[in-house]
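In what follows, a single structure is set out as structure tokens and then discussed.
One chain of protein is taken out of this complex; the other chains stay put.
Chain naming follows the written order as A, B and C, and within any one chain the residues start at number 1.
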Amino acid sequence: MYFPDAIPQFRAYDPARVVRGKAMADHLRFAMCYWHTMRATGADPFGAPTMRREWEREADPLRRARDTMDAAFELMGKLGIKFWTFHDRDIAPEGETFAESVRNLEQLVRYAETKQKESGIRPLWGTANLFSNPRYMSGAATNPDPHVFAYAAAQVKHALEATHALGGAGYVFWGGREGYETLLNTEMQREREQYARFLRMAAEHAKSIGFKGQLYIEPKPKEPTVHQYDSDAEACLNFLREFGLLPLLKLNIETNHATLAGHTMVHELRVAREAGALGSIDANVGDELLGWDTDQFLIDERATTAIMLEVLRMGGFTTGGLNFDAKVRRQSVDPMDLVHAHMGSMDAFALGLVAAAAIVGDGKLDAIVRDRYVAWGGGIGMKVLAGEATLSDCEKYVLKAGEPAVRSGQQELIENLVAESVRSAV
Amino acid sequence: MYFPDAIPQFRAYDPARVVRGKAMADHLRFAMCYWHTMRATGADPFGAPTMRREWEREADPLRRARDTMDAAFELMGKLGIKFWTFHDRDIAPEGETFAESVRNLEQLVRYAETKQKESGIRPLWGTANLFSNPRYMSGAATNPDPHVFAYAAAQVKHALEATHALGGAGYVFWGGREGYETLLNTEMQREREQYARFLRMAAEHAKSIGFKGQLYIEPKPKEPTVHQYDSDAEACLNFLREFGLLPLLKLNIETNHATLAGHTMVHELRVAREAGALGSIDANVGDELLGWDTDQFLIDERATTAIMLEVLRMGGFTTGGLNFDAKVRRQSVDPMDLVHAHMGSMDAFALGLVAAAAIVGDGKLDAIVRDRYVAWGGGIGMKVLAGEATLSDCEKYVLKAGEPAVRSGQQELIENLVAESVRSAV
Amino acid sequence: MYFPDAIPQFRAYDPARVVRGKAMADHLRFAMCYWHTMRATGADPFGAPTMRREWEREADPLRRARDTMDAAFELMGKLGIKFWTFHDRDIAPEGETFAESVRNLEQLVRYAETKQKESGIRPLWGTANLFSNPRYMSGAATNPDPHVFAYAAAQVKHALEATHALGGAGYVFWGGREGYETLLNTEMQREREQYARFLRMAAEHAKSIGFKGQLYIEPKPKEPTVHQYDSDAEACLNFLREFGLLPLLKLNIETNHATLAGHTMVHELRVAREAGALGSIDANVGDELLGWDTDQFLIDERATTAIMLEVLRMGGFTTGGLNFDAKVRRQSVDPMDLVHAHMGSMDAFALGLVAAAAIVGDGKLDAIVRDRYVAWGGGIGMKVLAGEATLSDCEKYVLKAGEPAVRSGQQELIENLVAESVRSAV
Partner (left out) sequence: MYFPDAIPQFRAYDPARVVRGKAMADHLRFAMCYWHTMRATGADPFGAPTMRREWEREADPLRRARDTMDAAFELMGKLGIKFWTFHDRDIAPEGETFAESVRNLEQLVRYAETKQKESGIRPLWGTANLFSNPRYMSGAATNPDPHVFAYAAAQVKHALEATHALGGAGYVFWGGREGYETLLNTEMQREREQYARFLRMAAEHAKSIGFKGQLYIEPKPKEPTVHQYDSDAEACLNFLREFGLLPLLKLNIETNHATLAGHTMVHELRVAREAGALGSIDANVGDELLGWDTDQFLIDERATTAIMLEVLRMGGFTTGGLNFDAKVRRQSVDPMDLVHAHMGSMDAFALGLVAAAAIVGDGKLDAIVRDRYVAWGGGIGMKVLAGEATLSDCEKYVLKAGEPAVRSGQQELIENLVAESVRSAV
């Protein structure tokens, strides 16, 4: 046993509580992320690991990998989390050769199957780590060397198969090295074409093995590289449209990636949702005064309300969920810090769900917004939208109608309204 | 006469000097921008105007507008600049009514025709100011009120016609208010649809009047609003693709807008160029340590080299050019400051052109880059690109070929090479 | 009457409610700021005014100034705000000559005296506008021309006298032009010396007229200029220490200025408080994804809790208070938007006060922190602090004691604790 038996009570999260006709657990679909929660060490660019986990003590890598999985399922069990997410190299050690890596992965997948059967937990999504090994330093799918492309493709093959074997609801591509350090030595369009080819090959393989999970790409503008091609939601959509991939992939949106791109999380969610491409969420938060991915647990119910409002407005998650792509701070070296971190965020999302449901439910906000656009329902507005008005028609209208009225956007009133809904949920 | 007769000599710019078979003036296609150079006052959010121009002394607005145009053509003549850019409201005062505004504009267009005939100068592009008047506070085409949409449409009609009358090589849409202050009161997708409709109506009008110039949209992420829909080159491309507008519009890329979006200018140029959508350039530079659009004159030949390299690689400008969307600092209150500012940047672009031509000409950089991707010309790479390889084929390749070699990206060598080319151009 | 009689009820703010032995109103000492609330027009760098206030209708500037003051006192009365803050040029129009400006100011000060007597409202602080007029474009006290210095000094003389006449509790210097556009034309140290001289002259004048209010300087790093000398709290303290001014001035800290400097508001408050120099607060918030001073009303009770915690820990305000240096958004053109904005922030600060009082009151957070540093109370720690240990003593200690233990910083636990306190206050 790696975590204490008695963990604190949730303050707000109650998996069975019904909100808008669905249990909280089904609305929120929390997932524990393996790389941060089980494998993060506290190392940073200026410092060595600070966390010495009990489950990382064994010398034998495969034994250590199984211990780690035991700890993961113990923690998920204690927290009541029903999904997990993983990279291939996080659950199973990379071997000396590709074949050995495959064997290691298969061994751990079998081990995970047992753990899953006992617990009813399953993957929200799986993925392949195509960024840590030096072979990927100049890109995986976008590498100037097709040998590396092939290596990445082979790795994805097995990661997809592992996810499929474990009943994963989705599979994510995050292209941490798919970008450039300098445009001076880079043929960008050629690399983007390679990347599109790669994704199509992966989608074909997924289909060929009968994997029904959703495929996602995940926007992030930079870090580790100077620029990543999947820089934000619109860059991803542009790429998917350009290469005809929009039917095959949705987006997995992360708060800290949004803010690194200079956008709010809600902006990115809205962009994805309105394009019919919002799939899943990496639930975390960054520090907007720092320029790197701090991946903190989000415990602000104002922010979770805004997120859950977008989720409710797309009709809730189908394949996706809330993946805690977040890590405890480097000084938080105790296993209990992991417990506090997850519980704090789970409570905050529960509050956010309740508040968002209230906002949707009472309809006050929607009424204000509807009223704002009401004039488009008739007259010149309707003609314009129907494609029946020319610039000349517009001029004629203006010559008759004169100057438009100026009308308050009521931002402060609306913000107070939302703040009150959040407070009422507490 | 508003400017002294004797202005300094250029150090590097020589309009007739032939570079790669074309005169410098034809490569660079400099344009003077009316709003900053003629109409900027030095006002800022905390301060009143500091510049009291001789050409703004007359009390009668139309008289003042003609004086300003005299000054503009005098300055362009003295600097040897053959293009200009303008907003409708900058060359002619807004009237009490729409009809009066139209009459004012028409009067000044006639005046400009005379000035153009005398000088051989013509518009690089025209545009409509759809952001200053309070009627546009919540958007022009994207306004919640179709009355405002109609007003903007009517205004664009006349701005297009003015540009056409003056022989403009293009027309730019910059949507400074096409975005939102808060998503809470905004239906984003509805507004984006309005905007797409607006652009299509404008394109149809342009066609109907026989305007052959290129239409452009201009990316900028924020300022004045919190978020503008045309946030960066990829957001623009996504929008154009979504609404089938890519055949109709190209991009006008500005350095300071690129950096406000978190991108380098070269990144934005490359994105646009590789999508076949690079049209024209707003030549300026921002201060990356400040978070607003400082619109400074660019005098760094390292930066101009990088810009001209992208321009040369697309085969040079066709309709587009280098528009000095830049202003002298608030304390630079003398007319001669305008002269120094333009000359500094013209010299820097001349040096940049020479350096870029040398880089393209000697082929060293291209050879390094070509060599980097050489393996894609055969073997597994060629099969992948041809769509003939699966993930399983890739795995088979890797099982046989083993671990890829790690090869230097040579960034420092390449950067030194470029630095030397720039220095050689000086 | 400029505002409706019936305004909404506060949700949380109750001026008479006693918290830790003091009425809410006395803890919070809210001030309405004249320039934003009464005089802001909605103009921005790209757009004309959007707000047409009833109190700005009269053609005669002095009459308009009195109407504006009527509206200000009406609004403060309706909101139950007992303090106001003002610039000289905001309450009285600048005249053709300095003498006329003085007469205008004196006239409005007399008018304000009457309004104050009726209402019991008085200035939290006054100040002089040394940044809007073009004469200040290159600095006021730090101008290269001593003539401008003298002008600023004369203006401050009267602003101090006006503040004194109105019974102001303080006087603020904000040096929006005291900095540089480029170091190339700037003698920074010379300008800093001018500035120090200016502040000392002002302090001497304040003393000579019997003004007992606190003098403050206000940090802001940039905007309008590229760099302002009072860039952040530590830069201000460094300046005050260098010139022996620390006994004479405290700091007025603003949230949006803190974040523009790359700091959290709490950091700036802590720096000032621990230096004994925290005086007053400009209560607002910025948008960390935008690079300019958005001056929004703060309605997040998490942020107000953090602020009030620092205020409680310094023992509460003495001369200072919470000045709403915040403006409604450009599209919020109705007077009622001003009401909603102030009420939203007053409620949020009331909640923040209650939450902060609970945190201080239950002592849980303090106990954790005290425990963290407990070892400094004895042994080698005590010797070090007493100046009785050398590096060699430390080495001896380490050779004996070996490796220190690694101990969790418990950040997640603490953040949950604070979040719960905030929620309990709601």
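Keep this in mind: a residue touches a chain if its C-beta (ideal position, glycine included) is under 8 Å from a C-beta of that chain, and two chains touch if they have at least 3 such contacts.
All values derive from a computational prediction rather than experimental measurement.
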| note | Per the whole complex, from A:G42, A:P146 or A:G352 the residue touching the absent chain is A:G42
| Contact partner of the left-out chain, one of B:R135, B:R177 or B:H263 | B:H263
| Residue of A:T85, A:S138 or A:S408 touching the missing chain in the full complex | A:S138
| said: Under the stated touch rule, tell me which residues of chain C contact the chain that is not displayed. | reply: 97-99, 134-135, 137-138, 143-151, 153-154, 156-158, 160, 181-190, 193-194, 197, 200-202, 204-205, 221-222, 227, 231-232, 234-235, 237-239, 241-242, 261-264, 266-267, 270-271, 274-275, 365, 368-369, 372-373, 375-376, 379-381, 384-385, 387, 389-392, 394-395, 397-399, 401-407, 409-411, 414-415, 418
| field | Touching residues on chain B - with respect to the absent chain | value | 11, 50, 259, 262-264, 288-289, 297, 299-302, 328-329, 331-334, 336-337, 340-341, 343-344, 347-348, 351, 406-413, 415-416, 419-420, 423, 426
| field | chain A residues touching the omitted chain (full complex) | value | 42, 44-50, 131-134, 136-138, 176-177, 181-182, 222-224, 226, 260, 287, 289-293, 329-331, 333
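Basically, only the chains that are shown with their structure count from here on.
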| message | Between chain B and chain C, how many degrees of rotation does a Cα superposition need? Round to steps of 5. | response | 180
| Approximate Å spacing (C-alpha centroids) for the pair chain B, chain C | 40
| query | Whole-Å distance, chain A centre to chain B centre, using C-alpha means? | reply | 35
| note | Touching at least 2 other chains, the residues of chain C are 50, 289, 329, 331, 333
